[in-house]
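Here the complex is missing one protein chain, while the rest keep their positions.
A, B and C are the chain letters, set down in written order, and residue numbers restart from 1 in every chain.
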Amino acid sequence: MAEFLNMNGYGFYIWSAYGAALTIFIALALATLYKSFRLKREQRLLGKD
Amino acid sequence: MAVFSGKNLSCARGHRLIFEDLSFEIKNGQILALTGPNGCGKTSLLRIMAGLLDPFTGSLEWNGEKNPDFLAQNILWMGQETPLKPQLSVIENLQFLSCIMGGPSDKAAIQETLEKTGLGRFSHYPVRYLSMGQRRRTLLTLLYLAKRKIWLIDEPTNHLDKEGRDHLVKGVMDYTNQGGMAVIATHRPELWGSCTVLDVSAFDEGTAPERIAA
Amino acid sequence: MKQLTAVLMQDLRIDIRHGGQIVILPAFFLLIVLLYPLGLGADVKTLQTSGPGLLIIAALLASLLPLEKLYTDDLKDGTMDLLLLSQQPLSLYVTGKIMAHWIIAGAPLVIMSPVLAQMMGLGISWHALMLVFTPATLLFVLIGQIAAALSLNAQRGSVLLALLVIPLYIPILIFGAGALDLFQSGMSAKGPALFLWAMLAFALPLTPLVTVKLLKMQID
Partner (left out) sequence: MFGYANPKRYQQLSRIILALALVFAVIFLGEGLYLALIASPPDYQQSETVRIMYIHVPAAWLSMFIYASMAVAALTLIIWKHTLAGFYIRAAAPIGAAFTAICLITGSLWGQPTWGTWWVWDARLTSVLILFFLYLGVMALGNAYDNPDKSQQASAWLVLIGSINLPIIKFSVEWWNTLHQPASLTSLSRMANPGIHPDMLVPLLVMAGGFLCLFVVLAILRLNNEILSRKIHVMRLRTIHG
């Protein structure tokens, strides 16, 4: 397992590359979901009055 | 005896009809005063008449038939803003505006019209020296220069002093007495003497639109 | 046609006699070029190698200045409404604006470029500079017009303008600097110079049409 993580010396670059891609996707997905949550709440409020 | 009329016009602002099923008719020598509270669509109706804004439904007619090119050639629009460049002199501004509206752009003709509207003395002053009333009178000069049949004026009398207001009213009345047409959006229809009044807010969406005999 | 000259004359009067823009823009161009020796050190070697590119970059930055004020005044004071009713096509108005914009913001840069090339110690003949700077400044003006029409009603217009316009200026910068570089090293710069003129031939007829479409979109 350690050898796999090490990627014979280049582990840092490879995992930070995959990590960066992952964080960007997660950030985008979270922003989208949060916005849709806020919009739905706004719609419920508007629907009431 | 030309007739400028609009049939069941309606105007949408955002996603709402601010007025619906509005018709009007105006003949030579008549003034049509559009009244109603702010935001009821007076300016929008004027812009529709001028062709600057497309109506949601309805159409404009000249002598009974649709003729947008003719209308565009014969309409003169004077909005609430004053399209004068403060740095340039009165004559330079009018040369530009008159050239745009198809009027004469030589200094002599403009100077002579300026005399008529009482601004002859200031013709070479930069516009920034002029008061708001004098600037509106400069635009009145443009009305004469452009020789267009239908004058559409939006709130001509606000921020005008008494003297400026009388001058403007006299100018428009003289014009209509010689057979011109004028549609004016105003809060004070009584200023304009015997004119037909059209309350735009009566055509608000949902209220029963009573036809007002034009 | 009368309307085109009327717009042209009016803009020139405003910018030259009153606004003083005709002086400010070349001064800004000179100012940027002045910064280079101060920043990079005045020895001729570095200035010569990086000179051509820096000249074009200075022209690019100077051409950003007038973009924000191009159509905002006419829109705010209602002139645009009158223009729509004026029976003449709006493209005459836009062409007049483009000519005035180039005379104020483009021609001075072209005229000054030989002087600044000498200051940077570049061995480029003045007609080579004209051959490159004329299409470059014209293209800066044309693309600037489209960006100005695009960001007309936007808040914080000037920041948005720079963000919209600079990526579109990059091909002009590359070919302009490339051509000047080749001219300086004596090699034939036909390729990039021709490409600049080709881009100009492409942009010149299209810009008024697109700008008119964008202005009409903004007005209603």
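Here are some notes:
Rule of thumb we're sticking to: a residue touches a chain if its C-beta (ideal position, glycine included) is under 8 Å from a C-beta of that chain, and two chains touch if they have at least 3 such contacts.
Given the structure is predicted, the values throughout are model-derived calculations rather than measurements.
Remark: the omitted chain is touched by one listed residue; of C:A117, C:L150 or C:A193 this is C:L150. Considering the complete assembly, chain A touches the hidden chain via residues 4, 7-11, 13-14, 16-18, 20-21, 24-25, 27-29, 31-33, 35-36, 39-40, 42-43, 46, 49.
Chain C residues in contact with the hidden partner, per the touch definition given at the top, are 146, 150-151, 153-156, 160, 163-164, 166-168, 170-171, 174-175, 178, 181, 191-192, 195, 199, 210, 213-214, 217-218.
Just so we're on the same page, only the chains that are shown with their structure count from here on.
Once the centre of each chain is set as its mean CA position, chain A and chain B turn out to be 58 Å apart. With centres taken as mean Cα positions, chain C sits 39 Å from chain B. Averaged C-alpha coordinates put the centre of chain A at 42 Å from the centre of chain C. Shared interface positions of chain B, defined as residues touching 2 or more other chains, are absent. Residue ranges of chain C in contact with chain B, taken from their complex: 2-3, 6-7, 9-10, 13-14, 17-19, 73, 76-79, 81-88, 219-220. Across the interface of their complex, chain C is touched by residues 50-54, 72-73, 75-77, 79-85, 87-88, 92, 95-97, 99-102, 105 of chain B.
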